[in-house]
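Have a look at the structure below, then the notes.
The other protein chains are all here in position, but one chain of the complex has been omitted.
Our next item is chain A:
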Amino acid sequence: MTTASASAGAVVERSGTATAYPRYLAGKLGGAAVSLFAVLVTSFFLFRIIPGDPVKAMTQGVPTSAEQLATLRRQFGLDLPLWQQFTDYCAKALTGDLGMSYQFRAPVGELVAQKLPATLLLTGVAVVIYSALGLWLGTRSAWRHGGLGDRLNTGIALTLWSVPSFWLGLLLIIVFSVGIGPVPGMFPTGGMESGDETGLAYVIDVAHHMVLPVLTLVAVGYAQTLLVMRASLLDEMGGDYLTTARAKGLRDDLVRRRHAVPNALLPTITMIFINLGHVAAGSILVETVFSWPGLGGLFYQALSVPDLPLVQGLFVVFAGAMILMNLLADLLYPLLDPRVGR
């Protein structure tokens, strides 16, 4: 009898989870769609607040007649009333057309597609490495907190975190690209490729160009993951279940890996996904110092005009990536922690 009721309860509970997850999923998907729509609409108005006449800014210092200025305005659709520009933008955006960049005379979608792979490669690799490094070092620090290793670890991480990335990048260029004293110049000073390699040689060439920018991003970035992981693991360390695990005779290493870390992982996973959401936006400073042809630099160039279709388009792409990563994190939570989404 007891067994029967217990198993019946289990069935009820399992079926409850089964109906809860689709509902949870639908809720999250709906939320993401609404956010994306809001981004699409606000991006149009947001960047029209930036002071500056795109046409005048683009022709600054260039011999331009009043007729040419008028032609440019007509080409860009800036001669139309704002409401008409907005409806045009919405109609196009719904078909996936983000408009033409003023300064590059090319479709925004094409420009983004040209530069997105470079950004994803650089920032993606960096985020993966610094998340792994942060997780590993954060776990070590928390497990032996207060010790010399912990203090050294957090000290170095915090110092590197406070270093301006462009300064560190320049320093790395001077030391490892140009070479200083006995250190020879080993890496290229900038760019993503030498330009005449193909096949495997091309892959190696790109990897060679990536080393210093990735190193810069990892150095200034890993502290974040380290500190969050360290803090959440410290929270778990007083838990009774760890004492139980130890009492069962498990080795310290296993207690940490199998019991403490999985429970401490949730806040860190959230942060890693937020960082992954930032991947698309790249890093303006590091991309600039290393002349990496990515979206970060493009966004800066777009803002300085302001090249309205391009800033709008990039804003939608960046926000879209963030929404997508948040959605993925939301969908992953119930798998990591069954209490979520019930």
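Simple rule for what comes next: contacts are C-beta pairs under 8 Å (C-beta built on N, C-alpha and C of every residue); 3 or more make two chains touch, one makes a residue touch a chain; residues count from 1.
Everything that follows uses one rule, which is that contacts and distances are computed from a predicted model.
Chosen from "Cell surface protein", "Carbon-phosphorus lyase complex subunit PhnI", "3-oxoacyl-[acyl-carrier-protein] reductase" or "ABC transporter substrate-binding protein", the protein name that UniProt gives for the omitted chain reads "ABC transporter substrate-binding protein".
Among the residues A:40, A:72 or A:276, only A:72 touches the chain that is left out of the figure. Here one chain is not drawn; of A:43, A:177, A:224 or A:326, the residue touching it is A:177. On the side of chain A, the interface with the absent chain consists of residues 50-53, 55-69, 71-72, 74-75, 100, 103-106, 111, 114-115, 129, 132, 166, 170, 173-174, 177-179, 184-196, 203-205, 207-208, 211, 250-251, 253-254, 257, 287-291, 293, 297-298, 301, 304, 306, using the contact rule stated above.
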